[in-house]
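Apart from one protein chain that is not included, each protein chain of the complex appears where it belongs.
And now, chain A:
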Amino acid sequence: MADSLVYVYAVTDATQELPAVTGVDDTSVRQVVSGGLAAVVSSVDPTRFSEEALRRSLEDLQWLESTARAHHGVVAAVAQSGPVAPVRLATVYLDDDNVRALLDDNGPAFAAALDRIRGRTEWGVKIFAAPTPGGAESPAVDDTRPGTSYLLRRRAERDRAARGLQDAVAAAEAAHGDLAAVAVASRRYAPQDPRLSGHREEMVLNAAYLVDEAGAAALHRLIEDRDEPTLRLELTGPWAPYSFATLEEQ
């Protein structure tokens, strides 16, 4: 087995400066250059980053968290000084020659990806359906027939919940249309489970937008100005453009 394997974080322009940042597993970060492109990599321990070791480790949440944080830390640091095409977490090559081959084989695709995100940032928008206010349209309570009143009340609640969610989904669609209009590109993801998002409300939109500087300002204005009681909007960013420049884009 080789002394070390090569862990790849991202692809950048060859001219881009490398920031001082620590990589996964406390390794140092360096560049592998070929043509106009550079891969940002670390040499890693083969006993921990071989295919088999990774398969085991990826199920270890603690390992996954520290590795993902380190991976993101490197990508975010590199993104400070220029366009960066992040590579999927735990992408490992045998040696530098293989990384150079990756750059050469996909040169035009990487160059196009870097051009697409040059001077642009990614912002994430999550929209939640705000809890529907109850009580307002509850049917009158008939004290002489509590059982009937109970059923009618439950029916009203059921209808209101269904209507509330429908309205929220429609409003979120409209918001997405407005946001996508000021963005260079947009991408939608499946709404997250409440346990993952940490919110009890139903997520009705989970999207990412690639914007230039003017677009970012417009995006902020849209989010701030949108005043809809049925929705709660959450804006995060700026992110390195994970959603628009990954290897899978090609």
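Keep in mind that, in the parts below, a residue touches a chain if its C-beta (ideal position, glycine included) is under 8 Å from a C-beta of that chain, and two chains touch if they have at least 3 such contacts; residues count from 1.
Note that in this section contacts and distances are computed from a predicted model.
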Point to revise | Name under which UniProt lists the unshown chain, selected from "ABC transporter permease", "Succinate dehydrogenase cytochrome b subunit", "Gas vesicle protein K" or "Carboxymuconolactone decarboxylase family protein" | key: "Gas vesicle protein K"
**Study point:** Given A:R154, A:R188 or A:R221, the one touching the chain that is not displayed
**Key:** A:R154
Check your understanding: Of A:E59, A:D143 or A:D227, which one is in contact with the hidden chain?
Key -> A:E59
Study note, to complete from the structure: Among the options A:L165, A:A185, A:A218 or A:L233, the absent chain makes contact with A:L165
Review point. Which of these touches the unseen chain: A:R145, A:R188 or A:R221?
Key: A:R145
Review point. In terms of residues, what is the contact footprint of the unshown chain on chain A?
Key: 56, 59, 145-152, 154-155, 157-158, 161-162, 165, 194, 200, 202
